[in-house]
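Of the protein chains in this complex, one is absent; all others appear in place.
Entry: chain A
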Amino acid sequence: MSGQEVSPGAAVGRALAHESAALHVSGQALYTDDLGVRMAGLLHAWPVGSPHAHARVLGLDVSGALAIPGVARVLTREDVPGVNDAGVKGDEPLFPEEVMFVGHAVCWVLADSEDAARQGAAAVQVTYEPLPSLISLREAMDASSFQGAQSTLRRGDLTVGFAQAAHVFEGEFEMGGQEHFYLETHASLAHVDESGQVFIQCSTQHPSETQDITAHVLGLDAHAVTVQCLRMGGGFGGKEMQPHGFAAVAALGAVLTGRPVRLRLNRTLDLTMTGKRHPFHASWKAGFSADGRFTALQVQLTSDGGWSLDLSEPVMARALCHVDNAYFIPHVEARGRIARTHKTSQTAFRGFGGPQGMLVVEDLLGRVAPLLGLDPHELRQRNFYRPGECTPYGQPVRHAERLETIWAELLASSDFHARRAEVEAFNAASPHVKRGLAVTPVKFGISFNFTAYNQAGALVHVYKDGSVLVNHGGTEMGQGLHTKMLQVAATALGVPLASVRLAPTRTDKVPNTSATAASSGADLNGGAVKDACDQIRARLAEVAAGRLAVHPDDVRFEEGRVFPLGHPGRGFPFRELVHDAYHRRTQLWAAGFYRTPGLHWDREAMQGEPFKYFSYGASVTEVELDGFTGAYRVLRADLLHDVGDSLSPLIDLGQVEGGYLQGLGWLTLEDLRWDESTGAGRGRLLTQAASTYKLPSLSELPADFRAALLRQATETGVVYGSKAVGEPPLMLAISAREAIRAACAAFGPPTQPTPLASPATPEAAFWALHAARSRLSPTTEPGAPGAHEGVPT
């Protein structure tokens, strides 16, 4: 597939703005919830949420709701004609008899206005029998409350590895989760259309699964349900599994009332009801040789899966497969288990366990470097994978040399060594403000761990006038997938971008699609779109070959013209060719398909080659930290990332920068807190609003921000030599956390480890620097809380 040359004027590789940019900026781009205003007789849905973290539903009286003017119906368990389940594991009842977290919807009220639905929901009487609950990950671990499979990734022999070690360290680490906070909350709009099919507009990353689950809830065949996703206002993994139940409720309402139903969560509902990035606990034991090379690593990972299994198993698999990050570790044992707690069902989030796995090893290296007497950047580089080495799950690390290349280029372009000296000089002269500088690498495996998901379809139409319509199975959530697909189609057919249009993603056009997730959207759908275009082009080449009197292989398609190889002047317009082809009864449309070759994975043994390739990157971050408060800011960040031959450099740069800032949010600022007390509010999400759950804003933008794409990075066997970009850059932000650690450490004596909680909020940084400072001069300083949560010991 990579064999096809790309002409100099090709659409792929050009730095284009998002294909909807002009619509975005003028407020004309439509999202699911913008469509309801155009529908007559619209009903609005509102949930009746549980006030308890865990309780049995003993009784439900909806008469109060029905008395509210405007309330049309209350949807309850008895209304479900099919399967009362919103998940794929059979553990997510859509209308539960046992509520499993605060906010869990017992039933849904439908009304003429959102306000009436809300009043109706408040008037529903539910009788509960409260049951014991587990809220914190620690509580669940102590109670041995686990769910799903426990898996172990193993290589070598720990006994041998630790016997070879000159130094052995042990530690524990707990990291917080993260709320997706896509700006567009979950939204579905369902109606039964004129042909009798259930048509659902949905903000979903996985339309086919939304279709499947809606169909089984309604007791219908999949062909009776169509799901369309126009675009999403952000997804980040939060709309991979989570939209299905909401779509099913809207569809159920539409079927039962005959009216269109709008279900849109407001921010509070979205934060309260939907899953988040998994918090993780890790305990580890690491062995190092005298020169600072890993000899062995033993890790126990425990994720907080929340109330249902959801995607927790594959998230854990990816975490285990990324605990090595960029480092060769000869003897490894990594165990994973999923705790069950009475919280939202934690789910996919950009990186999908990868960030958590990688953070464990990066935290570990950041902590032990002073004990090994090595600079952290030296310790990291020393452990890099070398060409020919394999991961603990047995996959050769192809292009491992890119780690060294990126590292060297980045250290040079960021002036790392000179700035390190400057930071040291600054710190020596500044008693109350310290700076920290750190560099960390990223190696991230691309492909779904679940091999079957690595397939995609497309449907490309060339109309008689030469215009092109592209359908594909991927969804647009802001990542620029549609822009890239336009570029792929325009390049493959050799037509101008302006003659290609992208249709909204629909399950009746391209069926059985995989989630747009795992960074794979462009790889998979690009492969399918190109396959469809190549089929059409091959048929057109036959027609053109006749007219040009050359072999079909020697017909060139560029910029809307068709000409013989070497004779651009002898060509004619693409639309003329299409006209000719139509009259010769040539099929001008094609269904394309792509399956990633060469993947295999044994889930039980945790061995195989689950990834098509690895993405590489590295980042240098410098922070300045106030010793009085723990407040810090990022002074400068330099990112260098490998996206292969970029399909769309402006889009890819946006993914790299945006990923870094989102990662920075996870690691420094975004702090999910649940009520873990035994009071009436137990289990309530305390940070359930934008005012209490803070995202990075403009003030977190590094004062000097320099992101670049690795040059000459062609990847073979992938669409036009490109690599995936969605998730890996998120983990570039780990250097910011390590820089904060370095700045905290600068308040204390060298050679001491500096534990740092995650997220490294100003408070966490304050306690870390306070501990460092106390080691320097153990005087009467303000007392840290006895058991401050999250501070590793």
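By our rule, a residue touches a chain if its C-beta (ideal position, glycine included) is under 8 Å from a C-beta of that chain, and two chains touch if they have at least 3 such contacts; residues count from 1.
Here, contacts and distances are computed from a predicted model.
Among the names given as "Sugar ABC transporter permease", "YceI family protein", "Secreted protein" or "Xanthine dehydrogenase small subunit", UniProt records the absent chain under the name "Xanthine dehydrogenase small subunit".
The chain that is not drawn here is touched, among residues A:104, A:231 or A:322, by A:231.
The omitted chain makes contact with just one of the residues A:87, A:441, A:654 or A:683: A:654.
When the missing chain is restored to the complex, the residue among A:149, A:469 or A:695 that touches it is A:695. Only one of A:336, A:480 or A:683 touches the absent chain when the whole complex is considered: A:480.
In the full complex, the hidden chain is touched by chain A at residues 17-18, 20-31, 34, 37, 115, 118-119, 122, 180-185, 231-234, 236, 266-268, 432, 477-480, 626, 628-629, 631, 633, 650-651, 653-654, 657-662, 669, 671, 673, 686-687, 689-692, 694-701, 705, 707, 761-763, 766-767, 770, 782-785, 788.
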